[in-house]
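Shown below is the structure under consideration.
What you see is part of a larger complex, with each chain still in position.
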Amino acid sequence: MKKVAVSILGATGSVGQRFVELLSNHPWFQIVSLAASDRSAGKKYADVVNWLMPSPLSKEIGEMEINLCEPGIPGNIAFSALDSSVAGDIEAAFAHEGYTVISNARNHRMHPSVPLLIPEINNDHLDMVKQYTTGQIVTNPNCSTIGLCLALKPLYDAFGIESVHVVTMQAISGAGYPGVASLDVIDNVIPYIKGEEEKLETEPLKILGKLVDGRIQPADFSVSAQCNRVPVIDGHMECVSIKLKNKASPEDLIHAWRTFSGIPQKLQLPSAPQYPIHYLEGDAFPQPRLHRNIDKGMAVTIGRLRPCPLFDYKFTLLSHNTIRGAAGGAILCAELMHICKK
Amino acid sequence: MKKVAVSILGATGSVGQRFVELLSNHPWFQIVSLAASDRSAGKKYADVVNWLMPSPLSKEIGEMEINLCEPGIPGNIAFSALDSSVAGDIEAAFAHEGYTVISNARNHRMHPSVPLLIPEINNDHLDMVKQYTTGQIVTNPNCSTIGLCLALKPLYDAFGIESVHVVTMQAISGAGYPGVASLDVIDNVIPYIKGEEEKLETEPLKILGKLVDGRIQPADFSVSAQCNRVPVIDGHMECVSIKLKNKASPEDLIHAWRTFSGIPQKLQLPSAPQYPIHYLEGDAFPQPRLHRNIDKGMAVTIGRLRPCPLFDYKFTLLSHNTIRGAAGGAILCAELMHICKK
């Protein structure tokens, strides 16, 4: 089987590096183009990148010459790891020229004709992209949104949701590189991440919304979010309180989570976790360092389900912010779109 | 002025060390006895203690011989930094023999005739201790409770409170020494602290309760708590959402906090912070490493007040868990009791 040619926009940053790592031995996709800013263009990838991934950079990729982020480069599926300060225009330009852009940036996420895709949850939203005459943009949700929505989806379907309160403790890798200064985060917590609470309060409603006549009807519950940065390398933790529409026992919730499965599992997409949700027994689970890599970093882990005096239930969830929450999630979207097209 | 003789029970642990540090140059109190388990009794304090405080141990204190934790030792005000596994009986024994025990342990906190004291908030609860025929026990609330209650008190008085949702990110020093294993908390978060959520959900209602006919009528709101351990040395952060009984603007809340003052401020007690509550401007404040020592570590700092889609308001607070939240808070209680007696 001939592999599909793909390109990576913003290939030198930390999300870009994850794309490179995860696509290096991908069974379906082949990296044919790495694009970055004009500071890097024309140089070898290995000479420019400050490689921070745990597995070594392959010789072959390291030798590739970096392109400018302009339409015309090979690789018709373009994974965008661009910074939001430039992603808007560049991604639109690529889509306009016929590329399928799978973006990790926030710029187009809430656009009424752009899907905000989590393949296990809302693959039907892909119907929206036919409206693009040439090319298309599909977006990956915010790293904290993905974990939350995967945990909410089975509950939303089975019991309905009235309200969700979430407090996050997010890893430093979510801020890219150099990102968070060490003086700001060692022996410290930063109780603020710019724009993050707004995303967590809006994106889930689009993702769990219904596509009606080509438009998303947002889900009808409210989310309140508080976001913190903690000294953890990878893995976003979220303390969730939830009020359901219908009564359910703790066992009901755990059953809903453990039996949850989506189209990526059914199609056995290469990047799909075996189980999208792992509910862990144990008083003090999940923990970022112990559980972020479960199921290739593509699953959400949940623990500590217990009654809440104000809402119905409280629980803690964890998801890997640069795998499931960024590059890995985007690759799963591309896998789904690729197989659906065939 | 002759100083008042005080003793420290459990003087070698991390809270015990804070008592030693804070009482070393106290204007009113003089340490005359250090007590610990029989492993340490009979030895010099300096030879036994694994001193972890930032200021050096004084020669004089280091030379003191450690006593057993048994009534009869000098120092009629006994500060208890005992572990809860032994605090219950030992503290009762001391009280029975006529000591005034100011305890940091949880054992007697919820006892109907023991005050759970935060001097700025409920100094009238001290009226309860007359019921003790000989000696008395006064308790200091849990380290997370103190910060929360200081933030709630002005709001409770001015606007009434309907419900409080709190998620904590707590420092490792709260677990004592050796306490949290480094393998459990570097590059990690532990989403569980034994017994902590229960304390945060019950203690505030007693503290903000009303003393009627010698009994506390608990405050009539609900608290939901989720507690996490994060890699921070000192300083507990709390993300709070609150629903008030009466409408209030953000300016009203900030005004209530900034003008809040209690009996320790009025009496200018030696350990009293100038302002019990500091509201900080700035997107990303408070932060443990930057603000835990404000006002000698005896104040609570608050920031990020903003509307909440589910409750009325959200904000973040910080208090120093081993100063205000433990030894410093207990010493303030003793100062109040001492001056009231005169």
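For reference, chains read A and B in written order, and residue numbers begin at 1 within each chain.
The rule is short, and it goes like this: a contact is a pair of C-beta atoms (placed from the backbone, for glycine too) under 8 Å apart; a residue touches a chain by one contact, two chains touch by 3 or more.
Since the model is a prediction, treat every value here as computed from it, not as a measurement.
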Problem set entry | Homomeric complex, total chain copies (2 given) | 4
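Basically, only the chains that are shown with their structure count from here on.
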For this session: Could you work out how far subunit A has to rotate to sit on subunit B, using CA atoms and steps of 5 degrees?
Result: 180
Seminar exercise, completed: Residue set of subunit B touching subunit A in the complex reads 163, 165, 167, 169, 184, 187-192, 194, 201, 222-224, 226, 228, 230-233, 237, 239, 241, 283-290, 303-304, 308-311, 314, 316
